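Only one protein chain is missing from this complex, and each of the others stays in its spot.
Right after this comes chain A.
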Amino acid sequence: MNIFVLMKRTFDTEEKISISGGKINEDGAEFIINPYDEYAIEEAIQVRDAQGGEVTVITVGSEEAEKQLRTALAMGADKAVLINTEDDLEYSDQFTTAKILAEYLKDKDADLIIGGNVAIDGGSGQVGPRVAELLNIPYVTTITNLEINGSTVTVVRDVEGDSEVIETSLPLLVTAQQGLNEPRYPSLPGIMKAKKKPLDELELDDLDLEEDDVEAKTKTIEIYLPAQKQAGKVLEGELADQVKELVSLLHNEAKVV
């Protein structure tokens, strides 16, 4: 089985994030594998171990993403590909990324492509479906279970807490939801072996793409942090008075009732 994983390097949203000059400050930020992509990597490894084949992890990004690719190799992926757009693209969006990935994947005879359901930075969830659309293969998003039997695939899809069982066939693109599996830690021997595994670096040129072909379809007007949370208010006094005050506050101040 020829398996590809779409992986993104993102900043860790659990660490402190600051903005300067309309951009997220990269200096202080911690960078990680997009958590949903970790499920994708784990699933790809499990499918390969059960069915044989090869797992290739691809990312579109900059030189810095090598660390996350090596981590995926340390977890057990066989190969990694970095499509480095650092020198070619000033600005990119989901269209750009999907177009580049599809161009790379179109002649790779992929049986299974797995991505994360969303990236925790942009949160659009568009790249996976767009790639499938461009490759003209079926896709199922936010999956929590995957079973492959010959070329029949049974997928459980999370629909806002409910489950939907879908039967489809290979080749297929799926995006991983939390609960799909428990991503493994890269083992120490895995980390040491990762440096000997192939990591190819490509640029737009290598895919016969021009900057115009992948020009972003959207513009980011402004980036801002959510408003600071105000300190809470503790009501005091008789219970009945507290209830009255609460209702009045919800009505007059919060304007929600």
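List of remarks:
As a convention for this text, a residue touches a chain if its C-beta (ideal position, glycine included) is under 8 Å from a C-beta of that chain, and two chains touch if they have at least 3 such contacts; residues count from 1.
Operating definition for what follows: contacts and distances are computed from a predicted model.
Protein name for the hidden chain, per its UniProt entry and selected from "Cytoskeleton protein RodZ", "Imidazole glycerol phosphate synthase subunit HisF", "Acyl-CoA dehydrogenase" or "Na(+)/H(+) antiporter subunit B": "Acyl-CoA dehydrogenase". Screening A:Ile19, A:Ala50, A:Ile166 or A:Met192 for touch with the missing chain picks out A:Met192.
When the omitted chain is restored, the residue from A:Lys8, A:Arg48 or A:Arg70 that touches it is A:Arg70. Residues of chain A that touch the chain left out of the display are 66-67, 70-71, 74, 185-192, 194-195.
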